[in-house]
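Notes to accompany the following structure.
The complex appears here minus one protein chain, its other protein chains still in place.
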Amino acid sequence: MATPSPVKPEVSTARSSTPPVSWAWILQRFSGLLLLVFLAGHLWVEHFMNARVDVIASRLTHGIYDTLDIGLLIVVVYHGLNGLRGILKETLEGRAVWLDYTLSCLGIVTVVWGVDILWAFWYHRPFLIF
Amino acid sequence: MPHKHTRGYKAFWAHRVSGLLILGYLYLHLCLLSAVLLPSGSHDFNAVAKVVEQPIFIVADLVLFAIILVHVLNGLRLIVADFGWMIRENRFAIWLSMAVGAIMVLIAVLTLMPHLVG
Amino acid sequence: MRTESVDVLILGSGGAGLFAAIHAYDMNPRLKILVVTKGLMGKSGCTRMVQGGFNVVLDPADSIERHFSDTLKGGRYINDQELTWALVHDAPATIHELEAGVGCFFDRRPDGTIHQKAFAGQSFDRTVHRGDLTGIEIMERLRDQVLARNIAVLEEHRAVELISDGERVMGALVLDIRHGTFLGITARATLLATGGGPTMYKIAAPSLEKSEDGLALAFRAGVLMRDMEMVQYHPTGLLAGAGRVTGSVLEEGLRGAGGRLYNAQGERYMARYDPERMERATRDVVARAGYMEIMAGRGGPQGGVFIDVSHLGPEFVRKTFPGMVQRVQDIGFDLATGPVEVSPTAHFHMGGVAIDPDGHSSLSGLFVAGEDAGGVHGANRLGGNGVAESTIYGRRVGDAIGREAAALPLNPLPDEKWELRARHHARFWNTASGDNPAHLLTELRMLMWEKCGLVRREKDLLECRTALAALAERVEQISVVGAKAYNLRWADALNLESLIQVSQMVTESAVVRTESRGSHYRDDFPAENDEDWLKNVYLQASDEKPGGMKIFYKDVIFSREVPPQVREAKSHEFSQHMVQR
Partner (left out) sequence: MTVTVRIARTSGEQVFAVESLAQQTVLDALFYIQNELDPTVSFRCSCRVGMCGSCGMVINGKEGLACRTSLKPLGGDVTLQPLRHVPVIKDLVVDMEGFFSKYRMIEPYLQPRSEIVAPIVAPLDSHIRQEIDLGLECISCGLCLSACDVVGMVPEFLGPAALNRAYNLIADVRDDKTEERLRVVGQSRAGVWQCHTHMSCVEVCPKNIAPTRAIAHLKRTLIRRRVVGPKKRPIPKLQRILQEEI
């Protein structure tokens, strides 16, 4: 018998005082917009100012460009891995905590790697860390 | 009969695939740079320049630019929709974003034409 | 066979059924309530299809007494005045509950108060509405409220028989359409709220699954019925060729707002029939006028007349009647800019089970609400009083059930009895070959339209009686094949059985009433005869022979208002007359 007893929602309404928001969702939008700014800068610097490779390399020894690229790196890694997390979460039942840890570690490693490459330009030497 | 998917659904997959491709490119980019740095340490970029200034790399750059545009413009459309705008006009919005993307790719092609030809 | 015992069994999930379930539950939450519905909850039935709206007195310049008088006048004074009074009296409270409790949100005037629009036959603009598809709002919200309560619902289950011993109703035998199995349900109180829906006519408005099951069930259980000859034809049913949209109503608000009716020669023919009220005359008058025009050969290509609202301005029409504009657009015309072909369409059954204002029928344990009940509207219903009846009586009767059900006895039936009855309703499976019920239904619809429709004569009615008897016999020969689960042909056969039963009641009552009143028009007695016929025709299954019926009539009791044409109030004696058929 299709007996509709009053169905209560699955969340416990007692604990949280404020309705939940998805920070991942919000930050994905913000990082996306921020990325737009960084990416525009990156493309302008790398492709339109003077696209010769050695010029780019020498330019990277100036702090301003370096900061631009580090910012771009952090945001793009966050945006990309957060997007990947969303895709993977769809197929994974429930809350997969290990996924968050794995992706966070991957993100940190990627950023350190990227920064290392930039610093390699800065200090005129192969690698600092790796 | 397979389900007829809406334009919004196709745009969603375009967004997703382009995003994954860009993420993949990010790692490729880092690997390439590392590969350049690792053996030499001397920062002899002329060898690198010879390779990356070949037309095939420029075409690859254009393709990357197009993929990024798909992701960026679609993302902007979604943010606009999150404000409740252009929802009933979604089909037009998708068309508009594609048109803007096409124009920008065209501009890029025209800009890089000298490198491609010469 | 599966059996089930509940305190309250509600048959039907329209406005009356769901509102009654809600009120019975709120009155006594310990009651075990079960709603059984032929379609999906809140989706099948007639309240759902309400377009125009809900008549209610809200404006201080209006009055309950005026609404009462309008309703009596529209009903040509054979209403049960106590029922009509309960309707108009409870209407404001019902609207308040629908808005503030149930969650409906009706249309507003610019100042923010509830908008009331003009309908035909009323001395005041008192029809509350939500656009021109009011039923959706009312039914969706009532359904939501049922979901909020511990009320069990069986969807796609149809009652095929009321279990009665001639004095008491003890429950119902129910067919589970999805599985093709039967379920015996015993109940302390049974509410019949399946709605009418006279679909036995060629052109008919109600939703397609309607087949007046409730009236047929009640009659077979031996319940007293009244005014069965009173079938309302809506003047403006859409004509869409061979499409099933044909017969669906273009709402009365079109005429209320000033819509005009033309015949094929471009005449505004209402001038001939009711020069004073024109298109805003009551439905019986306008529908008959349209029928006469069509019969006189002044009809359009599809055999209809034309409604035109384009002079009100396309902007106004599109904004005020978006649902109607869309419905007409679906069949390829534009209501906003030009005339649309329409025809009278069978719409509502004023007759039904005789009840008191709390919904008690002549059998104890059986309550009736909504279109299954008769007497509220007399000989003709005013537009906007229909949804009012279903919701107001749903509420009233729900309260009554909530108060009384716990004290009523529960008599479970032995299994053999259930089995026996179930076999009867599955008898179509035993026939090797026979008629297609869909074809029989078409025959019935033509027959009733021609012989017992808007214009009736004794000769036709007697022919109709014979033809109906022949059809009833052919129903026994129907053959149903395939799996029992969700078998639509079986449903067709059961529908046909109900419709023929009700058609017989309509015909027999129509033979008896030798005058014209409201929706009942006799070509051979074209005048309204107040001297002899301020009476109600009652009808009940006869004990003498199986399938027979006894018919008698009683004077109307003018308990609250004496009609102007009756100079002095008659004594309230019952002058009865009995006919046996």
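Every chain is named by a letter (A, B and C) in the order it is written, and numbering of its residues begins at 1.
We take it that contacts are C-beta pairs under 8 Å (C-beta built on N, C-alpha and C of every residue); 3 or more make two chains touch, one makes a residue touch a chain.
As the structure is a computational prediction, the values presented were derived from the model and not from experiment.
K.L.:
Which displayed chains does the hidden chain touch?
P.N.:
Hidden chain contacts in the full assembly come out as A, B, C.
K.L.:
Out of C:29, C:166 or C:241, which touches the unshown chain?
P.N.:
The missing chain is touched by C:241.
K.L.:
Who touches the missing chain here, C:110, C:297 or C:409?
P.N.:
That would be C:110, which touches the missing chain.
K.L.:
Can you tell me which of C:1, C:93, C:271 or C:296 touches the chain that was removed from the display?
P.N.:
Touches the omitted chain: C:93.
K.L.:
Give the residue, chosen from C:137, C:213, C:371 or C:399, that touches the chain omitted from the document.
P.N.:
Touching the chain that is not displayed is residue C:137.
K.L.:
For subunit A, enumerate the residues touching the unshown chain of the complex.
P.N.:
These residues touch the chain not displayed: 2, 4, 6-7, 9-11, 13, 16, 18-22, 24-26, 90-91, 94-95.
K.L.:
Spell out, residue by residue, where the missing chain touches subunit C.
P.N.:
On the side of subunit C, residues 39-40, 43-45, 48-49, 57-60, 92-93, 95-96, 99-103, 105-106, 108-114, 130-131, 133, 135-137, 140-141, 143-145, 147-148, 155, 178, 207-209, 240-245, 248, 326-327, 330-332, 436, 438-439, 480-483, 485-489 touch the unshown chain.
K.L.:
To test your reading of the contact rule: which positions on subunit B touch the chain that is missing from view?
P.N.:
1-6, 8-9, 11-12, 78, 81-84, 87-88, 90
Going forward, only the chains that are shown with their structure count from here on.
K.L.:
What whole-number Å value describes the gap between the mean CA coordinates of subunit A and subunit C?
P.N.:
64
K.L.:
Just how far, in Å, is the C-alpha centre of subunit B from the one of subunit A?
P.N.:
Between these chains, centre-to-centre, one finds 17 Å.
K.L.:
Could you list which residues of subunit C touch at least two other chains?
P.N.:
As it turns out, subunit C has no residue touching two or more other chains.
K.L.:
Any chance you could list the residues of subunit B touching two or more other chains?
P.N.:
Expected reply: no residues.
K.L.:
In their shared complex, at which residues does subunit A touch subunit B?
P.N.:
Where subunit A meets subunit B, its residues are 29, 32-33, 36, 39, 43, 47, 52-54, 57, 76-77, 80-81, 83-84, 87, 110, 113-114, 117, 120-121, 124-127, 130.
K.L.:
Help me check something: in the complex, which residues belonging to subunit B touch subunit A?
P.N.:
Residues in contact with subunit A: 16, 19-20, 22-23, 26-27, 30, 33-34, 37-38, 40-41, 43, 45-46, 48-49, 52-53, 61, 65, 68, 72, 75-76, 79, 82.
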